[in-house]
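A single protein chain has been omitted from the complex, and every remaining protein chain is retained in its original position.
Coming up: chain A.
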């Protein structure tokens, strides 16, 4: 058994017979260890026709109540207790208790809320009435003294008419945003014969149904005649405004206002008591909410799983099928035993392993270190069953490639410290980080970040970059030699060229580890480092690709796919080496055999060093550039041109080898396979007919 990070676990298809009493507890135990992937044995049955659909529905209902509770608790800004407790799924009989508790809570809460809403509505009405009365006082005070009545005619009666026409009035409150529309409509309907005064209510009022704060304003409309009164009232109703009675005389208004004020004071007391009661109920519920939610969801998950099972004809037992890791058979047996013990039946569950050719699910056992890397891999794709797991190599290559890109000792150190903090304070941080999706991603990959930080520090050291500055640890190999005369320095020449051939400028051996700090002040820093890092990247990239292709042969050998080795692996390797492997060889050749200084002759001097990129492009296009002055050739060695042409041809040859033979061979194999069962059928038929038609066959034969 090679259960390791190299490959996914070996899986077995298991059939489990569970007695109907013990099924619930057994599935609960299996759920806690999370090692079984159950198969749906009733794929043709609708969800609502399955055996435990009623229980699932009851769980749905409980969840609904809990969601309602949660919404209420959130609205009151009460914290839900979270002590990281993970309760086990309760016994099915406890479900009734839970349901009863929840229903009682919901009923109580709804009653309190209804009461509160009624009180709120009452409160709102009284407050609005108060504002109406106060505003009416202001409107009318502006006109005349306090004795003026509302309905007094403001226009002197015309001659010839004895009785003065009475003015009607309506007072009410309307949401502020509707006022403009309201006023316009009033004007249109009354043809300008209604007079509207309005005033904003300074305080915000609470809508009792939704609890949203709304701004309203008080209005007072004066008009003449019954007809108009009817219309005005209709408009008022239509615009969702509330009408309030407003007595004519100031004395009555003052009287009413006093009454309203005292009732408001009473109401405030009752309201605060209701709110207190509500809060007490919710605080009590908030303590258990999380545990309840977990319990209900666990029950629901168990019944969903039970719905996947087959019911035995005798109705006494349930048959489950599922994939289990071969190594964990005993763990699962233990869990099953524990489940049976819990429910107290004597009938032990039976676990059979079925031999099958069906494709097993991939299961990688991970620990907290490899987990992050494994999920990184699975973001790209999940390996098929027993395929080589790239997770192991990723643990090193991913952070390293990150480091190559993010090479800076200082920045890497900050990253490293941050990851270290997360790793060291793992336990207390876990619940905090889980709250937000973004922090959760970073926390889940804390070990990746840790390694990324370390590799960044390493490559940063090689690049000699600390917050984009260099450290001169071993002493630079470059100095400003005696060639730099006083004039040059005094005249503040912006540039001074250091000559690598001159031993007074360059000591003759490179900086021991990493980049020489002198490059930090060099004018050609960017062009040098870019070219250098580009070459490094090519080498690392080609090695990385080569490694990936080499890994595939392990899969081909393991699954005995010989065809893939010859038609896929070998041409791939040849192609890669002929093109990009050669590029790497060119880079190294140039590094080793070319340079400046007395030990290199002119053809190998800095002015004659061939450009690797141009060489490579010319190799592809099979063409030649003109040879530079004073140089021998464009090539690094004798016969390079012929070799390169051969390499290009080999690489081109690989393409048809990669594309053509494999599909053809697969097709012919499939055609053969199709033939074989047909042969079988014929044989069966002949055997069946043998007895009856022996004579006929013999005649035909």
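One rule holds for everything that comes next: a contact is a pair of C-beta atoms (placed from the backbone, for glycine too) under 8 Å apart; a residue touches a chain by one contact, two chains touch by 3 or more; residues count from 1.
What we mean here is this: contacts and distances are computed from a predicted model.
Enquirer: Considering only the chain that is not displayed, what protein name does its UniProt record carry among "Transcription initiation factor TFIID subunit 8", "MRAP2 protein", "V-type proton ATPase subunit" or "Response regulatory domain-containing protein"?
Expert: Of the names offered in "Transcription initiation factor TFIID subunit 8", "MRAP2 protein", "V-type proton ATPase subunit" or "Response regulatory domain-containing protein", the absent chain's UniProt record gives "V-type proton ATPase subunit".
Enquirer: For the full complex, which residue in A:87, A:211 or A:238 touches the chain that was left out?
Expert: Checking each option in A:87, A:211 or A:238, the one touching the absent chain turns out to be A:238.
Enquirer: Based on the whole complex, identify which of A:188, A:258, A:469 or A:525 touches the chain you can't see.
Expert: The single option touching the absent chain is A:188.
Enquirer: Across the whole complex, list the residues on chain A that are touched by the chain not included here.
Expert: Spelled out for chain A, the touching residues are 46-49, 53, 56-57, 60-61, 63-64, 67-68, 178, 181, 184-185, 188-189, 231, 234-235, 237-240.
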